[in-house]
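One structure below.
Every protein chain of the complex appears in place save one, which is left out.
Just so it is clear, A, B, C and D label the chains in written order, and each chain counts residues from 1 on its own.
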Amino acid sequence: MKSKSKGRLSRKSGLPPGTLIHVGERKTDKSRITVINYDEKDYGEFEAEDLNQLLPEKDSPKVSWINVDGIHDVGVVEKIGGYFDIHPLVLEDVLNTQQRPKKEELGERVFVVLRLLHINGDLSSEQISFFVGENFVVSFQEHEGDVFNGVRDRIRTGRGIRKRKADYLLYALIDSIVDNYFLILERFGERIEALEDEILENPSNQTMQRIQGLRKDIISLRRSIWPLREVISGLERSESPLIKKSTGIYFRDVYDHTIQVIDTIESYRDIVSGMLDTYLSSLSNRMNEVMKTLTIIATIFIPLTFIAGVYGMNFKHMPELDYRYGYPLIWFIMAGVAAALTAYFKKKRWL
Amino acid sequence: MKSKSKGRLSRKSGLPPGTLIHVGERKTDKSRITVINYDEKDYGEFEAEDLNQLLPEKDSPKVSWINVDGIHDVGVVEKIGGYFDIHPLVLEDVLNTQQRPKKEELGERVFVVLRLLHINGDLSSEQISFFVGENFVVSFQEHEGDVFNGVRDRIRTGRGIRKRKADYLLYALIDSIVDNYFLILERFGERIEALEDEILENPSNQTMQRIQGLRKDIISLRRSIWPLREVISGLERSESPLIKKSTGIYFRDVYDHTIQVIDTIESYRDIVSGMLDTYLSSLSNRMNEVMKTLTIIATIFIPLTFIAGVYGMNFKHMPELDYRYGYPLIWFIMAGVAAALTAYFKKKRWL
Amino acid sequence: MKSKSKGRLSRKSGLPPGTLIHVGERKTDKSRITVINYDEKDYGEFEAEDLNQLLPEKDSPKVSWINVDGIHDVGVVEKIGGYFDIHPLVLEDVLNTQQRPKKEELGERVFVVLRLLHINGDLSSEQISFFVGENFVVSFQEHEGDVFNGVRDRIRTGRGIRKRKADYLLYALIDSIVDNYFLILERFGERIEALEDEILENPSNQTMQRIQGLRKDIISLRRSIWPLREVISGLERSESPLIKKSTGIYFRDVYDHTIQVIDTIESYRDIVSGMLDTYLSSLSNRMNEVMKTLTIIATIFIPLTFIAGVYGMNFKHMPELDYRYGYPLIWFIMAGVAAALTAYFKKKRWL
Amino acid sequence: MKSKSKGRLSRKSGLPPGTLIHVGERKTDKSRITVINYDEKDYGEFEAEDLNQLLPEKDSPKVSWINVDGIHDVGVVEKIGGYFDIHPLVLEDVLNTQQRPKKEELGERVFVVLRLLHINGDLSSEQISFFVGENFVVSFQEHEGDVFNGVRDRIRTGRGIRKRKADYLLYALIDSIVDNYFLILERFGERIEALEDEILENPSNQTMQRIQGLRKDIISLRRSIWPLREVISGLERSESPLIKKSTGIYFRDVYDHTIQVIDTIESYRDIVSGMLDTYLSSLSNRMNEVMKTLTIIATIFIPLTFIAGVYGMNFKHMPELDYRYGYPLIWFIMAGVAAALTAYFKKKRWL
Partner (left out) sequence: MKSKSKGRLSRKSGLPPGTLIHVGERKTDKSRITVINYDEKDYGEFEAEDLNQLLPEKDSPKVSWINVDGIHDVGVVEKIGGYFDIHPLVLEDVLNTQQRPKKEELGERVFVVLRLLHINGDLSSEQISFFVGENFVVSFQEHEGDVFNGVRDRIRTGRGIRKRKADYLLYALIDSIVDNYFLILERFGERIEALEDEILENPSNQTMQRIQGLRKDIISLRRSIWPLREVISGLERSESPLIKKSTGIYFRDVYDHTIQVIDTIESYRDIVSGMLDTYLSSLSNRMNEVMKTLTIIATIFIPLTFIAGVYGMNFKHMPELDYRYGYPLIWFIMAGVAAALTAYFKKKRWL
């Protein structure tokens, strides 16, 4: 959290808007630009070593998907922005990797920012931006990732996707990201189950921290995904000529999935808040058990010790001491007291 | 939860939308297709062994209700989809049994997804989908079930339902499902009462888990039913020519029932959160009681033991030890101390 | 709760909508039908032994109020429904006594369902339904009750009510019910005060159950009254020709009262949730007090007992034992230790 | 709360609407009616002994402000109502002093009800009603109060207020009341600070009651002020010819103040709920401290007492007892045990 605000701050102070500075971790070594272009019949794929290779893509009648992995190289991003008429404020958003998911329609272009989530031990998130025109989609990722491989395969194998335009490609890419959320949710599901077992079977001092850690991660998951709802429903109902009516049904489908994801997150929140209660009551239960043990031992032996103390007194005239069977009798009495107390505790169900 | 997300995931990764794969448990052995067709005068019923038997139903002037029990056989579902012009995305929703309740109007067809709930020990849910045209309703169930038997009987006995069209049949089927919710609520009501008794009379370490289990089930009940509100009010106000104005009043009736179900679920939530408080305070109360017992025994005997200890000391010059009535006197003093302390506790109302 | 859902269930399973079955307890022995008809000049009142006596009321130019106490006799209700053109679905709602408050406008008729609350030990509620036409109001009650006696008196004594039409009569009847809520609230107010006193002065194990019982009753009160808000504001803004503009100001007045009732219920909820906190903290406080007593007694006597134990040891060479003033000295020391500890507790404000 | 509902109830039962009965405490001995009339040049002020003195005020071209202190004398209120054409339902609202703040526009008149708050030990509230016409404002107060003195002074000293009409006077009066809320909030602020200090420095059994008392007062404050928001924004946007556009900016100003008041109340609620947590955790902390003291004393002396007990045994053959330095040695050992335990507690930071 700290690093985030710091990033934003140092960027802005005194700089005019639209100044391009990369804000975020440098997550990959060098920017890698891959291009896939296709139409119904044909299909090409290359890695752009020289940015000029991208120039023909903009106005080609084929659909071009330019994917940029690694955005720390501001120069590269700026040049691509120049080629595809991307507004400087939009480029700034691409580079500033702390955006909330959002959608902006700028004339005939559509700009979409989403967050892709990763769990490697911790939950982290990556910003993925799409800039869409009639015949091209430019996507910016922080990492090289495999989340879009399914889409690549579908283009390569010439499935239905090749019959359609850039708006459908945008849908397919967003769909990949939303599908990835289900994987994240599955991991959370496992984490929740493990934590529930821990609470019931072996709660420790760290359990509370784990619950709170889970809670924080769910809060941050929610923050990353919640705005998506509006973004996708905005795309579905978009009046931009870019988004064709016939693609609407597909965005509606992603929208349904997003709602399902959000629903699941909400129920995870409920479950985690229930875990807290369970944990706290298990603490109380353990304390109760400890108390009961103490009580039982103490309340049985305290009276007995008193009896022993009485006959340890040194009074001259203590007739019991001289009785022949005084000692066995006193053991008998003490056993009786112990038995009576035990019965009492049994009755109280403390034993 | 785990299995669910897994299902969704494995389906999607890399597959284009509209690919038909059954997602969910295989709940019945083979698909069973029953057809009932009727008009005001006539009524027929048969089990379709061969899917081609369904073909005449689509355009027959009679109302046909094709009910499919068991949807794991993708081929069967796909064929039926083909006969009745069901859009591939809709078929995908039929097969993917993790949908939220929803309604979609596709041209002159209406598609509705609901969840039917079962309690056999645990709460489970089944997806039921309806695809409705002018003269037919196709319903898909995961199980063979008896929830629609009442509707079947009403058709057989030639009640008012035979005078009406497919929209009324849709209403009757939805109504059966909503009525089934009342049965589920009744079971929850019993479970709540049993748990309340347990909390008051015999709270154990498992009680908290039971409360949390109930809470989770209510959350998941809520998730299954809440969206129904919108679905049914959407049907009531539908502008589709399929849903006749005269059927509106019946959907309004189901809507009222749905609101009543939701109301009851909300109050169950409130009650369960109250149970938690009751349980936690009963833990505190028990602890208090244990503490009091300990305190009383200990505080009565500790001073007595001290007195006995004093006269167990071996000082040469302890005049009390030589008194003739020293020993009885000391018993008297000890009885006095015990009585005073007991009186004090009585005053404090700890006894 | 159990009985309720059961009722609804058994009614519905397999029955077509509009089948008339009484759902609910049989609260009165026989149905009693009283008729009051009036216009500005004249006024008549009779008890209908024969249902045919009601027939002339429907089209008479006078305003007729037909009040039915006891609705378990389905035949009676059905006949009245026939005389006054009441739609079967509406009659079904009249008989099914578990409705939420609602208002329906059916052509030129208005149908209103409310809940009348009773406290006889427990909180119970009764459904009251009104079916209103141009010149008549039919009201159905489960019990014979006195809630409408004020209205009867006003008609008898020829007050302003006789100058007005059926819509004003409807207002007057609803107003009686809303006024009755204030009585219920007053009873709740007393119960809250009594419980607050109990919590502060004499909390017991039953207190928590009483708080939860109160909480449940407030939840159920809220469920009965909350929907009323919409019902009455719907009547106020109704476009039915039945509800005259000039009556609107009166419905606005009832609306204000309803808001006041709801406001009070909401603050009762807040107060009850505060009571819970008070109760739980009073438990903690009591535990603290018990603990303190134990601590004080134990920590004072444990060191003293130790000292006594030391001089009960049987070592041969314990010079203190032979001192002439050893014994008084040891008493002196023990008194000193006790005083020091007491001072310490005083300083800590535990005494 | 009790008296309130009782009041309302006894009023209503069986009475037609518009019947004038004073509901509330009799807060002042006799009604006192003061009249101030003014225009830009002139200004008059008198106390009306005879109600007929009010008659000329209604149609005079000057602005007249008739202020009635004390409304228990129904006859007086009714007569004034008659002079100024006040609708009986409105008069009923004036007399029934348990209204929520509200605004009603009745033709060319505006009726406003507000609540003025007092803190004299307890929080109490008084209903103030305004009935406004083109050239007059009639205000009804339960008490004689000084809240309007500022307005009186401004009229007397001939400030801008004299150039304006009755709507501006209404604004000035409402503004006085809203300004008074800031005084109330200040008192609450002081109470909160005092209570926070008490919680931290000297929490007692009464503290919880004080917190709950404060919470209740804030709830009731909120109930009195919250509806004001709507009232004033209704006046600002009013389409009544009475409220001039040029006065709108002033009502907007009062509206801003009201929002500020509500904001402060909301944050007070948050603070009070935080106080509860602080208090409860301070209880836990105290308990912890008590426990620690007990533990330390007991765990140090229990082993020592055991040692002493061992050497108090009367076995014939206990060689230690005959050692010359047995006794000092045992003291040495006991000191060692005590030191070791103390060190252990130091390490655990319990000391």
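What to note about this one:
Convention: a contact is a pair of C-beta atoms (placed from the backbone, for glycine too) under 8 Å apart; a residue touches a chain by one contact, two chains touch by 3 or more.
The structure presented is a predicted model; accordingly, all values stated were derived computationally and were not measured.
Checked against the full complex, the candidates D:166, D:294 or D:334 give a single residue touching the omitted chain, namely D:294. If you put the hidden chain back, the residue from A:52, A:246 or A:293 that touches it is A:293. Taking the whole complex into account, subunit A touches the unshown chain at residues 1-2, 5-6, 8-9, 12-18, 89, 98-100, 102, 205, 208-209, 212, 215-216, 219-220, 223, 276, 279-280, 283-284, 286-287, 290-291, 293-294, 297-298, 301-302, 304-305, 308-309, 311-314, 318, 320-322, 324-327, 330.
Touching the omitted chain from subunit D are residues 149-151, 153-154, 159-161, 172, 175, 179, 182-183, 185-186, 189-190, 192-193, 200, 249-250, 253, 256, 259-260, 263-264, 267, 270-271, 274-275, 277-278, 280-282, 284-285, 287-288, 291-292, 294-295, 298-299, 302-303, 305-306, 309-310, 312-318, 348, 350.
In this section, only the chains that are shown with their structure count from here on.
Counting hops only between chains that touch, subunit B reaches subunit D in a minimum of 2.
Note on subunit B versus subunit C: their Cα superposition corresponds to a rotation of 70 degrees, in steps of 5. At the interface between subunit A and subunit B, two copies of one sequence, fewer than half of the residue numbers in use are shared by both copies.
Centre-to-centre, using mean CA coordinates, subunit A is 27 Å away from subunit B.
Taken residue by residue, subunit A touches two or more other chains at 312, whereas all remaining positions touch fewer. If you sketch which chains touch which, the chains link end to end in a single open path, with no loop closing it.
In this structure, the chains touch in the following pairs: A-B, B-C, C-D.
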